[in-house]
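The complex appears here without one of its protein chains, the remainder shown in place.
On to subunit A.
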Amino acid sequence: MSKAVDYASFPDKRGHFGPYGGRFVSETLMCALDELEAAYERLKNDKDFQAEFDQDLAQYVGRPSPLYFAERWTRETGGADIYLKREDLNHTGAHKVNNTIGQALLAKYMGKKRIIAETGAGQHGVASATVAARLGMSCHVFMGEEDVHRQALNVYRMKLLGAEVIPVKSGSRTLKDAMNEAMRDWVTNVDDTFYIIGTVAGPHPYPQLVRDFQSIIGREARAQCLDQTGRLPDALVACVGGGSNAIGLFHPFLNDESVEMYGVEAGGHGVETGQHAAPLSAGTPGVLHGNRTYLMQDDNGQIIHTHSVSAGLDYPGVGPEHSWLKDIGRAKYVSVNDDEALDAFRELTLVEGIMPALESSHALAYAKKLAVELGKGKSIIINLSGRGDKDIHTVAQIDGIQLT
């Protein structure tokens, strides 16, 4: 790894992180992306825009979120000190809202009246519907038909928020197909519509702007850690589906060479079974959804089915910046199986009284192993990216309990 890399200077002007990223979309969208890029470049240094964003994060989302020392879990684990960045305490219950607030503000400043979004588990859909409701914009959320059935609660939540949920019946009827359909809608309604992408993937400038909006997580965590412990953490751990919560935590620490970073992918039934959602651990580079990145694909370049107990990680691609950080060795990417994540879900709930999202439980499960490896006197920050209320039905079902 080269020490000369200034991570803050990526992506380059054309949206590339090394060989990854870029803008692989059909011609119709190129001008919309140019328009978005120009607006973002103008507004990211605009005092009024930033002030409004900061105020929304403080007063609507409830930031800063605490950095919590999980003292009892640390003691029971018997290793490094474990700190939790409590994104689960945000309004709507996950880190997703940091980004939807930012993008909805962009939409407002650009004069767009209609919001579209894709969603898998429904968290990003709910976060988008929430900000659309607040700004009085219409909101259409594309959701794979399979996910509409699996996540009935979030579907109803979006409807209560005034959004229209459109079940997507093409392909595998899950998140990736929802993203395809959102792109098709955007092509058709490109003049008046703003597409709020929920993760650090998609065509440039999305991976950059989503990262920038989510970087509030790492900026806060860095300052809180210095304040509470007097030094930087030894390691960061976050789950990676598309990778927005992970990049949000990692990015402000990238130039701190002593801080190790671990992105935890969904190992599903085990990476060796092929039934997982771990493109960085077991995939190959390719082009999907507007960017070049690691993908789960077959020898013919067709995208293959993914599996994870956590719907939010059930995606065959990953943000291009993660692909780059993997290749240059700045971050390590590992995987955790469904069972290990479920154990961590139960353990944190019992030991700390905090019920984590199944997505975040992947990070917890890996961090527990890492804490033992690093040993006492070291410290780890885990991004507790969301709360687990939405997963109670899934866990109950696994326990054989029928909730009414």
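We adopt the following convention: contacts are C-beta pairs under 8 Å (C-beta built on N, C-alpha and C of every residue); 3 or more make two chains touch, one makes a residue touch a chain; residues count from 1.
Note that contacts and distances are computed from a predicted model.
*Asks:* Absent chain per UniProt: "Tryptophan synthase alpha chain", "TRAP transporter small permease protein", "Sensory/regulatory protein RpfC" or "Carbon monoxide dehydrogenase large chain"?
*Replies:* The missing chain's protein name, per its UniProt entry, is "Tryptophan synthase alpha chain".
*Asks:* If I consider the whole complex, including the chain that's not displayed, which of A:D227, A:D299 or A:D399 touches that chain?
*Replies:* With A:D227, A:D299 or A:D399 as choices, the missing chain is touched by A:D299.
*Asks:* For the full complex, which residue in A:K44, A:R184 or A:R346 touches the chain that was left out?
*Replies:* A:R184
*Asks:* So which bits of subunit A touch the chain we can't see?
*Replies:* 14, 22-32, 170-171, 176-177, 180, 183-184, 187-191, 284-290, 292, 295, 297, 299-304
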